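A single protein chain has been omitted; all remaining protein chains appear in their positions.
Right, chain A next:
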């Protein structure tokens, strides 16, 4: 069993948990993920490692409730435990393998969308701790959904906050913010975009035009996370890749996002899609990538 030692609500539908998993905490690195399972009947749910403490043997996860399983995770309290917690899975971010001195010469930009802010944070923090500067754009639908703003402020060189409805910071998407920065003369050599697939798709479209190499972190449906089932396969360039072992990070300019978004909706029913629209009403803009509208 893997006990939950801290649980916090970060925003509407977004929760943070520290989970005791010494084996995972021992060797994990930024960019990797875990798979959790609540109990015997539960699904295997992949979640990015947002932070880790090797001494305490804990892993921080941040998740958003989108369906039955993540909804069920919310009922877990401090002191409760996950029955299964496996990791670290996937490959660490390429950034951490690069030469620090080389990195220091680069202008790096992170674009985080929604709950994607959580996995961006440890990478920015890691760079900050190694003396590397980077700018961060973090966006959400509205002010109430913003997470980790204070934490990010401490580690980012420049932080740009955007909300779709303009309730806080820049009004518009992260992509629009990037365009504005570019128009104002900011230049970047490297971009990392993490968030809903639809957001990564549009960031990549823009960075391709601007000629900024871009890495994205893909989150397709997974089962085992070890390369055994093929559920997580994606088309990258002309090749079929398994996100769980070859990724989750890929060259965003090579990913077939339309294909990936369709595959992600595989188990989504017509009714489910209708329900989301009903719940979210006019604010439902399809930005989560979970439906085709």
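Here is the rule we go by: contacts are C-beta pairs under 8 Å (C-beta built on N, C-alpha and C of every residue); 3 or more make two chains touch, one makes a residue touch a chain; residues count from 1.
Following the convention adopted for this analysis, contacts and distances are computed from a predicted model.
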Protein name (UniProt record) of the chain left out of view, among "Acyl-CoA dehydrogenase", "NADPH-dependent glutamate synthase", "Heme chaperone HemW" or "TRAP transporter large permease": "NADPH-dependent glutamate synthase"
Residue of A:13, A:143 or A:263 in touch with the missing chain, whole complex considered: A:263
Contact partner of the left-out chain, one of A:69, A:142 or A:186: A:69
Those residues of chain A which, in the complete complex, touch the missing chain: 23-24, 26-27, 37, 41-44, 68-69, 72, 83-89, 223-224, 226-231, 233, 235, 240, 245, 259, 262-263, 265-267
